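All protein chains but one are shown at their positions in the complex.
Right after this comes chain A.
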């Protein structure tokens, strides 16, 4: 006789699967936004579970900034191959070449992903897009719904959100409108790592600690590579580091770490005292409302 209590990871898993199935049952043309990072990988893993033994009944879309770590692309391709799903790539480089967007002076392609994303959503007629956002990541996300309504410009209006009661989600939209769906809303960074460890999920090896040639800039450790070459006057050193987030290769910093196994990462995450974005993302530091502004424009 069991106690009929689900562990917290299994409760979160069940909630996410419920959300993913609800979208497929009610929306016309869903897509899963896949960055190659740990959150979108967990989301894809959950989508595969939701429809087993059938295949995932929707494509995934990678908004490709052209500034990817190769190991992240390799991991993406392994997932596509393994699950037999369709991959849609929306290229930021292509959008720059066409003049749709302009690169920012600091080389960030974070914000200009938004028009590329919205264009692709419209072109393919997607009316629901799964995102890997979590409410513990950031204050603006903490108040976003699981089913987040977007008008026909793809915009989010935080003051005009639909009430979300029980698990009765409302995905009704008019032509041209859409919803963003966040199946990982109630997961924390620690939950994600505990789940990756418990399920032994395939992730890019960047997340695991390894000796890398790094240079310190503004208190952050950047790996020396083609995206972040050593500038004049800088010196690099070899240190054991890993990545807590995987964004654009030119802006994502690593953290000092000896965590070479998934279990070690879980322990390190339980002990860490700085948020993942605060520690590693130059692009999120712009203003206190940076994320809210980007979300209003239609960002992930």
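Please note the rule applied: contacts are C-beta pairs under 8 Å (C-beta built on N, C-alpha and C of every residue); 3 or more make two chains touch, one makes a residue touch a chain; residues count from 1.
Definition applied: contacts and distances are computed from a predicted model.
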**Complete:** Complex minus one chain; that chain's UniProt name from "tRNA-specific 2-thiouridylase MnmA", "Response regulator transcription factor", "Sulfate adenylyltransferase subunit 1" or "Cysteine desulfurase" is "Sulfate adenylyltransferase subunit 1"
**Message:** For the chain left out of this view, which of A:64, A:138 or A:248 touches it?
**Reply:** A:138
**Touching the absent chain when the full complex is considered, from A:39, A:64, A:191 or A:248** = A:191
**Message:** List every residue of chain A that touches the chain not included in the displayed model.
**Reply:** 2-15, 17-18, 21-22, 24-25, 48-55, 135-136, 138-143, 158-159, 161-168, 170, 172-174, 185-186, 188, 190-191, 194, 197-198, 263, 266-267, 269-275, 278-279, 288-289, 292
